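Can you keep this structure in mind? I'll have questions shortly.
As you look at this complex, bear in mind that one protein chain is not there, while each of the others sits in place.
Letters A, B and C mark the chains in the order given here, with residues in each chain numbered from 1 onward.
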């Protein structure tokens, strides 16, 4: 065992234009005999509106339907910021492994835009660490998404986090 | 679309003596265009002691190492209770899908004992719902585990939840 | 309707009783708690009655439930799944 790595979490971070392969990413999680908790989060593109734009007069069925999202990124800084977030979360919650994969480009409804996996000794830290990573990604990482609706309209999503 | 199912989450619940197949379970998650958040938790058998038994005098390296856990269940009641928990969580957090698979029998260090997957519209509900399910399983479901150590000793885990 | 009940044992109770289940005679008015006290004496259970939960016919039930002939009663030690 390499004792110099005991307090350093392994944090593979990827930004990719290709579909996220959840199976390969789950199979890439290392076997750690000291970890009892595994948590995973996926952010999936859904067909209803983003968090800030509402249709206050219409009923739910009246909202324009999302066809796809177009994600763009400031790649070097986005990667760097996700690495910093993963390290911050691993230190704060004693995570032993943090994996983040964020996709960019055109992503259709039902497809996964971001996937996070963490390992920790206990379950509370796994949940808290995984949630911290996605919360901070939404807050800090230079990635943007534009909603394209089936009626041809499009708008930038203005996130309220 | 079947409107009668809009408020009824799909909740497959399984108790099995076989290894948990994370890939098959992930692939079994339905595509829901109204769900932006997917959360998953796995409870994995680890090599250090359970939550209540501590070795107050020894250093971490002195603790007896776990070889495997033996899980037993009151099967009909355990299944029923997990179904109730899944329905309670789906109502409380508006989950659209809750899947729980709990393994029993001999489970080795590094293997997954329980896996939970949920889908919801937003991420906060996915995390909270997934965590509620595992918390309530540990609290209420008639399943027991006995730790078997590499030195041949064994003890029942007395969970503090 | 018989004059017997089936008892299921799990975890440490199963180890103390050295069996997974058994059929015991039903006396009139026997409650889940009074049957537990008898079994505890017979098998030297380490758990007090307040530490276990009761299930009758695979449903959780109050500890003072009166047992009926043919019931299947289970005493559930503190759980540790997950």
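Odds and ends about this structure:
One rule holds in what follows: contacts are C-beta pairs under 8 Å (C-beta built on N, C-alpha and C of every residue); 3 or more make two chains touch, one makes a residue touch a chain.
The shown structure was predicted, so the numbers you read here are calculated from the model rather than taken from an experiment.
Every shown chain that the unseen chain touches in the whole complex is listed here: A.
Residue in contact with the omitted chain (choice from A:95, A:118 or A:143): A:143. Among A:14, A:124 or A:157, only A:157 touches the chain that is left out of the view. For the options A:9, A:73 or A:132, the residue in contact with the chain missing from this view is A:73.
Residues 43, 50, 71-74, 76-78, 80, 102, 113-114, 134, 137-146, 156-159 of chain A touch the missing chain (whole complex, contact as defined above).
The criterion applied here is as follows: only the chains that are shown with their structure count from here on.
When chain pairs are compared by contacting C-beta pairs, A-B ranks highest. Centroid to centroid, with C-alpha atoms defining each point, chain B and chain C lie 27 Å apart.
Averaged Cα coordinates give chain A a centre that lies 49 Å from the centre of chain C. Contact of a single residue of chain B with at least two other chains is seen at positions 43, 134. Residue positions of chain C in touch with at least two other chains are not found.
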